[in-house]
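As you look at this complex, bear in mind that one protein chain is not there, while each of the others sits in place.
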Amino acid sequence: MTQTSSSFDIKVILRDTFMVGLVSLILFGPIVGIVLDGYGFNVEPQRVAIMVAVVMAGRFLLSVFGQTNKGRAWIESFRRNDGGVHVLPPGYKSNLRFILPVVILVAIALPFLANKYWLTVVILCLIYVLLGLGLNIVVGLAGLLDLGYVGFYAIGAYGLALGYQYLGLGFWTMIPLAAVMAAVAGAILGFPVLRMHGDYLAIVTLGFGEIIRLVLNNWLEFTNGPNGVSAPSPTFFGIEFGRRAKEGGVPIHELLGVSYNPNATMIFIYGVLFLIVLLVLYIKHRLTRMPIGRAWEALREDEIACRAMGLNHVLVKLSAFMIGASTAGIAGVFFATYQGFINPASFNFFESVLVLAIVVLGGLGSTMGVVISAFVMTLLFEVLREFGDIRMLVFGVLMVVMMMWRPRGLIRISRSGFAIRKGVAP
Amino acid sequence: MDGIFLQQLINGLTLGSVYGLIAIGYTMVYGIIGMINFAHGDVYMVSAYLAAIGLALMSFFGLHSFPVMILGTLIFSVVVTSLYGWAIERIAYKPLRNSTRLAPLISAIGMSLILQNYVQLAQGARQQGVPTLLDGALRLHIGEGFVIITYTKIFIIVASIVGMGLLTYVIQKTTLGRMCRATQQDRKMAQILGINTDRVISYVFIIGAAMAALAGVLITMNYGTFDFYAGFIIGIKAFTAAVLGGIGSLPGAMLGGIILGVSEAQFAGLVNSDYKDVFSFSLLVLILIFRPQGLLGKPHVAKV
């Protein structure tokens, strides 16, 4: 560092601030300051003034901060971008073995403590955990940007609703069937597309998600269009949870001789969903320690080297794509049965973006991060319900900032270590 | 020939030339930094708002003659939208130039969300509109039926051709264009030869945004209505046009736009208009499978 650059240059700061102010005045002036009203307009100069002032103040502070030594170190840390990946020592035991039993105890206690509203919120959180885990395999591990993820979610949800309506298929049949259906859809879409170079996949999957939504919206005779269809409630070996059994037979409260609990359906969905999330978490944990999981990550790191190692890159990508899709299919079944009613509006592009935001914030490739961020985002979503428009704006800002600041997410990614062996013969 | 066919051909040509203008933004950015600028559709959306605001301002100041209004609006919209293009690159992409492959894509999606919701917050969620500027139409009688070509459509096609011609001139004949082409061929080498590639990339974003602005003004003239979500579908379609023509190729973008516009209009007119978006997206998937280099693009050779 030379002496001149560490000195405080107020002229540069003021010039920067002024330029930024000018640019933001031109940017915000027309859009924020002149609000269209029919063919005329209303002028709102004070909004522009506030925004320009905020941007200028921000730039000024950033410049001042950037000229201090601490600030310079901070900016340097932005540039370094080491990814924050580290290898754990060989015999490392995760703190998770203490945390997990606590989480399970809390989960068991929840149905007795929470009211119906909170139960539904937690179910929604778990659905997003499932979606996040599935997308994390595709984006985080295999490095494939899938923007039509919601399409597979829709396949699961409509699979249950339409399967019940036309074929009489129930909740339990549809869980595996939805996984298979979504995986097959993923394979049909992925096989031709995955052999191509990188970014096209993002836009093709985006198109696919939209095709699914448009077909659901327009095929009135089959899907009932925008009016949606109702989905069946789950049953337990044919026993129903409603006040009265619709299919005949005895509802569960009469069978057990207890008073009717209006939350019973939700508690049951919650229980099954929780078990499935645990199962998926375990499978995910195993996958990263299996040949296929390693192959996904290797493919993300360097596709050409992978091909030189004898890996069929198309099939490896396809497997990630299909497993991710099937997870979304299962999540879709739960979404449909918990809502009891679905329409195409639930499966728009923003839903894909929301799941992507969960994965990005949680850390591409980090399982724990995704679980936490799914809960945080969904709860945030509930709390900020009345600020609907700001919510998406915040997500957008978060995505841009995260990519600059911590592209691998807030939680450091750790890799398992292996005990060193010496003098081994192959 | 069939009246509907001809009518849809005209509609398709109008729509297609506008797709082509937006596709230029995708194709140039992809050519130069190899990323899909997901926020480009929203740049177009911003320009549509700017067009309406510009027109409203013009009539507020008592300017009602068509040439003055359209020229003023165009200049206003192009200038401000270009600044948006520049700012987006500066904020969301430039800091990520040496990052992972996924980072700029995700950042672009973030930027797209920001633009949509910022405009929604500033202008409200309702549909906006502009009054018809050019009245009147040509009526051509063909056999039993007839075809109506509004003056607006003729103006759009002419304006797109002029815009494309101007761009071709800039890229082929000027120093700036030479720098762009050099940077597209080999960024490192261009840098070694003293070209400020960061600035060239900024210019490319500005040019793309300016073309999107032209498209924004033209579409707004034709359809009259738009909302903050308008960039999404048109963005994907323009990208389809860019891929169809061969990504990285300027004439390809225009050709792809026209082919997509015409075939989509024919599909809507002759088959089913509910599924015209499905048709376009399916077309995108099919092109990527069978001819990923597009009509005028060069096949991709991976460097090992």
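All chains are identified by letter, namely A and B, in their written order; residue positions are counted from 1 within each chain.
As a convention for this text, a residue touches a chain if its C-beta (ideal position, glycine included) is under 8 Å from a C-beta of that chain, and two chains touch if they have at least 3 such contacts.
Operating definition for what follows: contacts and distances are computed from a predicted model.
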Protein that the absent chain corresponds to, by UniProt name, given "ABC transporter ATP-binding protein", "Ubiquinone biosynthesis protein UbiV", "Acetoin dehydrogenase complex, E1 component, beta subunit" or "Sulfite reductase": "ABC transporter ATP-binding protein"
Residue among A:G58, A:P101, A:P291 or A:G340 touching the omitted chain: A:P291
On subunit A, residues whose C-beta touches the chain left out of the figure: 83, 85-87, 89-90, 282-283, 286-287, 289-292, 294-295, 297-298, 301-302, 304-315, 415, 417-418, 420-426
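The rule is simple: only the chains that are shown with their structure count from here on.
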Inter-chain centre distance, subunit A versus subunit B - centres from mean C-alpha coordinates, in Å: 30
In the complex with subunit A, residue positions of subunit B that touch it: 34-36, 38, 46, 49-50, 52-54, 56-57, 59-60, 76, 79-80, 83-84, 87, 91-92, 95-96, 98-107, 109-125, 128-131, 232-233, 236, 239-240, 243, 274-275, 277-278, 281-282, 284-285, 288-289, 292, 300, 302, 304
Subunit B partner contacts - residues on subunit A that touch it in the complex: 23, 26-27, 30-32, 34-36, 38-41, 47, 78, 81, 139, 143, 145, 147, 189, 192-193, 196-200, 202-204, 206-208, 210-211, 214-215, 218, 304, 349, 353, 356, 360, 364, 389-390, 392-393, 395-400, 402-404, 407
